[in-house]
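A single protein chain has been omitted from the complex, and every remaining protein chain is retained in its original position.
This part shows chain A:
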């Protein structure tokens, strides 16, 4: 849970502070309520921590962070597995 992982917003859900994000092929809903004023849209990248988008980042930063995380091994795999089990709606 200590990790913040980058995800690309695929779709902003109507009427709720949720967005569908793509994290290395895993698509799940995350809460975007902490980034109210950022005007998030599909195609934007965010850092996701325990089901919440924490900050908006640019694509280059997202790619660099993903490469860094992939290199750390088990902790990252566990995080992606946990995300896969998540059913935020």
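Couple of notes before you dig in:
Rule of thumb we're sticking to: a contact is a pair of C-beta atoms (placed from the backbone, for glycine too) under 8 Å apart; a residue touches a chain by one contact, two chains touch by 3 or more; residues count from 1.
In this section, contacts and distances are computed from a predicted model.
Remark: of the listed names "NodB homology domain-containing protein", "ABC transmembrane type-1 domain-containing protein", "Hydrogenase formation protein HypD" or "Nitrate/nitrite transport system substrate-binding protein", the one matching the undisplayed chain in UniProt is "Hydrogenase formation protein HypD". Taking the complete complex into account, A:72 is the one of A:10, A:42 or A:72 that touches the chain left out. Mapped onto chain A, the footprint of the missing chain covers residues 1-4, 31, 33-37, 47, 49-52, 54-55, 57-58, 60-61, 63-65, 67-68, 71-75, 78, 82-83, 85-89.
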